[in-house]
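The structure is given below, and queries will be raised subsequently.
A protein chain is absent from this complex, but the other protein chains hold their places.
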Amino acid sequence: MTALLEVESLGKRFGGVTAVDDCSFGVPEGSVTALVGPNGSGKTTAFNLITGYARPDSGSVRFAGASIRRPDPVRLARRGLTRTFQQARVFADLTLVQNLVAALQQPWWAAVRRAVRPHERTRTLELLEQFGLSALAEERAGNLSYGQKKLLEFATVLMGEPRLVLLDEPTAGVNPVLVEQIEERIRDLNSRGLTFLVVEHNMNLVMRLCDPVVVLDHGTKLAEGRPDDVRNDPRVLDAYLGG
Amino acid sequence: MSRATAASLVRGGAFAAAGIAFPFVVHAAWIVNIGVLTLMYATLATAWNLFSGYTGYISLGQVAFFGLGAYTLGISFEHFGIGSGYNPLFALPVVGAGVALASLPVAWIALRTRHMTFAIVTLTLLFVVQQLAFNLHSLTHGSSGLMLPTPTFDIASYDRPFYLAMLALLLAALGLCWIVLRSKLGLMLLAIREDEEKARGLGVRVTGAKLVAWWLSIAITAMAGGVWAYYLTFIYPESAVDPLVMIGAVLMTFLGGRGTLWGPAIGAFVLVPAQQYLLTRLGASELYLVGYSAVFMVVLLVLPRGILPSLRDAIERTRERRRTHGKRITRREAAA
Partner (left out) sequence: MHNVIQAVILGVLIGGVYALMASGLTLVFGIMKVINVAQGALVILAAYLSYALFTHLHVDPFLSILVVTPAMFVLGVLVQVVFVRTLRGPDASELSLLVTWALALGIEGVLSVIFKTTFRATNPSYANRSWDVLGYQVSEVRVLAFCASAVLLLLLSVLLTRTRFGRSVRATVQNPTAAALLGVDERRVSTIGFGIGVSMAAAAGAVYGVLYPFNPGSHYDLISRLLSIVVLGGLGSLGGAVVAALLMGVTEAVVAVEISPTWAAFSFFVVLLVVLLVRPQGIFGLRERTL
């Protein structure tokens, strides 16, 4: 499997703190890759660097074979790289349908068209159906529960038909039923060719769902490989349990 | 055509009809004069709202472009000979488009900063343009002011053409807002207002959307400045780029309701007559400013959301109450 995303020697310092240090790993195309590590290991910073929300001090990112010189969220999204956020972010004052339609990537001259066209509406309703949210289609997104917002956010990033989705702690703060639902969605989408890079703390989920697993510690890669191999790696155990 | 669209068009049409009829029905020149002023502020506020209300970026420099439009028209008389009577008014779209185009580089730089910085940079722009108006003597005649040729309109109904010109601008502004709101551009702007970073992450072209909204807003503002200059036939830096006009327009938008279609105009219809009243009562002394300041404070501290949104909330709450009240009765009946 070729790597859809390649991270090479990524580095980032905030003041005196080194968040990410000479970090390199790859995300094979068609995989559900996990990015794990103890708190403070630099996972979210790595996410931010890859998706253009922070500028790396050193290192490079390659997506779909092309080197990304200055990662910029808008351009990356249009190339097929998109992400969700740790705290589920939705457009609160817009309806669910509007939330989804806003994520449609269109050429600039389409801006004069009607905001929500009939076939776009149909498409969003289909997607909402898959996520169990179709009953709330015209509801204000801000009125959703936290779990529903997470689902909505997940659905929204799919509207742009991405190639790679970065999920930042998709099951954090969410009840077990919803965790199952999210896992089901990831499996389903992955089977249809969508690649995922997931930051997660839920180890059971990671072991079930993800391959490969990349372990970060103190901003650098500690291990990378199949879940069973990584689970039994003494360095990984040390990092999680040791001081 | 949907019901909502038809309703909007009926409302717009009724307003336009009433607006057009007004100066033909009312003959007192001073009332039509207040009408011109009210329409001007309504246009300024609506144009301001088109950018700041929908994107969430508070711009405090709009009035600089009002002044630029005024001066551009005035200077065009001197250097280009744009005619008399109604003809100069046809030069307005060119003035508007030109000023808006010239503003884009500054807007692009300013829009890369966060909201608060943006507000400050635009406010600074206001003062800088005023300074330029003072300094560029050869072009603007500085503090001596710029004279425009007297329009060749009938003295008896002198205010009427300007009233109609302003009304046309207001209708154009309202129409633009209405179209933008219904379009994908409007959806993009609202997404930007809600969460710009998330919008970026989804691939929304945020910079382009903001600049388009900006361009539209400035074009209308500059045209309003042109009409105003032609109306007064004499402009000078402090009046053409007046911070009081800026904060006035912003306040009217806040009063009526930011991000709504009719809010800014409603705010203008309420505040401008009040302003004129203050002026006649206190204008001679400097207490006028204190009165102004007090009105602003009251609006900002008491009704920060504005009239329209507060009204909508109140209606929504009464509906909610009726719904739950109805449910409660049924339950009680069932228990009995």
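Each chain carries a letter (A and B) given by its place in the written order, and its residues are counted from 1.
By definition in this document, a contact is a pair of C-beta atoms (placed from the backbone, for glycine too) under 8 Å apart; a residue touches a chain by one contact, two chains touch by 3 or more.
Because the structure is predicted, anything quoted here is derived from the model rather than measured.
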| request: Just name the one of B:S8, B:N33 or B:T124 that touches the chain not displayed here. | output: B:T124
| request: Looking beyond the chains shown, say which of B:T5, B:T113 or B:T280 touches the absent one. | output: B:T113
| field | Those residues of subunit B which, in the complete complex, touch the missing chain | value | 58, 60, 106, 109-110, 112-117, 119-121, 123-128, 131-132, 134-135, 197, 243-244, 247, 250-251, 254, 285-294, 296-297, 300-301, 304
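The rule is simple: only the chains that are shown with their structure count from here on.
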| In their shared complex, at which residues does subunit A touch subunit B? | 51, 53, 73-74, 77-78, 82-83, 85, 89-94, 98, 101-103, 105-106, 108, 110-116, 156-157, 159-160
| said: Help me check something: in the complex, which residues belonging to subunit B touch subunit A? | reply: 182-188, 190-191, 194-195, 197-206, 208-209, 212
